[in-house]
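Quick one: this structure, given as structure tokens, is what I'll be asking you about.
Of the protein chains in this complex, one is absent; all others appear in place.
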Amino acid sequence: MVTVFVESTVPIEREADIVTARQKGRELAAAVGFSGTEQTVIALAISEIARNIVSYARRGKVFISPTNDGRRRGVLVIAEDEGPGIPDIELAMRDGYSTARSFGVGLPGTKRLMDEFQLESAVGRGTTVRMTKWLR
Amino acid sequence: MNDQLQPSASQLLMHDMGLTEAEIERRKRIVGIEPSDLDRIAKIRGFVTSHADEYVSSFFDHLYGLDDARPLLASRSLVDRARHLKQEHLLAMVNGDYGSNYAEQRLELGALYARAGLDTRLFLGAFHQMLLNIGHDVMTEFQRTPADGFECFMALQKIAFFDIGIIVDILVFERERVIRQQQDAIREISTPVLQIRERLLLLPVIGVIDTQRARFITESLLRAVRTNRAKVVVMDVTGVVTIDSKVANHVLQTVAAARLMGATMIVTGLSAEVAQSLVTLGIELSGLNTVGDLQGGLEEAEQLLGYRVLAPGTTPPQVAP
Partner (left out) sequence: MSVPILKLAGVLVASVQAALSDQDLMRLRDEFASQIGRYRSAGIVIDLTALDVLDSYATRMLQSIANAAKLRGANTMVVGIQPEVAFAMVQLGLSLEGVGTALDLEDGLAELGSLTQQRGHRVR
């Protein structure tokens, strides 16, 4: 028997890992009790940040875990990479901004999908995105 | 995918309420439970254990004396289960082990009370009565060394407060969960999606639209589009209390999502003034198919679907085979 209600870390090195990460996210979201629609939203958010890792940092990892704040439970996702980092975070988080390879929906769009969203990045050191979705 | 070991209901509840090992230790510190207390409790363990039946009865007798506690007491099996758990509780209270198993035990009984609809105040009253009885008997037992007796009873009180903390929390937690479910049910009833004709849906939106409700409406609509194979949806917003930029964006999102499913949306009931103010706020309405009133919207929808409205008295054209 496999326990699904636990955290997992998915290494992101190839684009096939994007699918693995979002599948894990969907499974955990289902175990935590999210609806089908919310599972899809979480899977999409994971897909987007994992894709960012593949496109910009080439490798990193995505940590997916159940979480709670004493009143409600949810899913926590932390995506880390040691890529080039984002030089202008404010610009990257502005709606409509688009780099050559991204579509302009990337970060601000992903933020819309989740309830909490924090981004830390330093040029030359890497990027960490931390996001949470709460079960109503 | 089917090999899932799901945590038990109590464990999930422990998790939801944040009752981790660390949190349990924190709560014990809050009520001041110390190692010396464990020794004191050990002194009255045998005593309390031998009178456990009495004390459990006093708890339930107190409830029986109150009209409001009827629901809990109405079901025989519920009362028997509660008594059984209460007995276990009392024994565990003087047993000296107050870790996560202990907490989970409190949780299970608390959940039972919650399901039976036991009011927090009634619970507290009965619990207090039971403690009073224990306290009285302890003082009688220790009448030659009352100071000792008092210390032992105080130690037990600390455990009692720890228990109360957990049970009250879960009563409140469950009550909030019921309220949320009721809100969901209300939301469901208040946004019906109506099939007017084949492939045509009408969605009358009335009242206040917050983000949660807006998402719910969108989800319901999209599911209805699939179920009814709708090609056109008329969304009437005449009854929406305030149409600000947030609401407008929700509408635009819904239109976009419906289009991804091949359905065209017509928005009716958007007054010219509101539309103007939205445009001033920078909302892009040019792609939105709006018609002033519902009737006009329905006619437009029927046209889109290829229905033709004939003047009265006209013979319908023959359809070539």
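For reference, chains read A and B in written order, and residue numbers begin at 1 within each chain.
Going forward, contacts are C-beta pairs under 8 Å (C-beta built on N, C-alpha and C of every residue); 3 or more make two chains touch, one makes a residue touch a chain.
Worth saying up front: this structure is predicted, and the values here are computed from it rather than measured.
Looking at A:Pro11, A:Gly36 or A:Gly70, the residue that reaches the missing chain in the full complex is A:Gly36. Summary of contacts with the chain left out: across A:Arg71, A:Arg94, A:Arg112 or A:Arg125, the touching residue is A:Arg112.
Touch with the chain that is not drawn comes from one residue among A:Leu44, A:Met93 or A:Leu135, which is A:Leu44. Residues 215, 218-219, 222-223, 225-226, 229-231, 253-254, 256-263 of subunit B touch the missing chain (whole complex, contact as defined above).
For subunit A, the list of residues touching the undisplayed chain reads 15-16, 19, 22, 26, 36-37, 39-41, 43-45, 47-48, 51, 95, 102-106, 108-110, 112-113.
We take it that only the chains that are shown with their structure count from here on.
One inter-chain figure worth recording: subunit A and subunit B are separated by 27 Å, centre to centre, where each centre is the mean of the chain's CA atoms.
Residues of subunit A touching subunit B in their complex: 1-5, 27, 31, 37, 66, 68-73, 136. Residues 1, 3-7, 15-18, 23, 173, 180, 212, 219 of subunit B are the ones touching subunit A in the complex.
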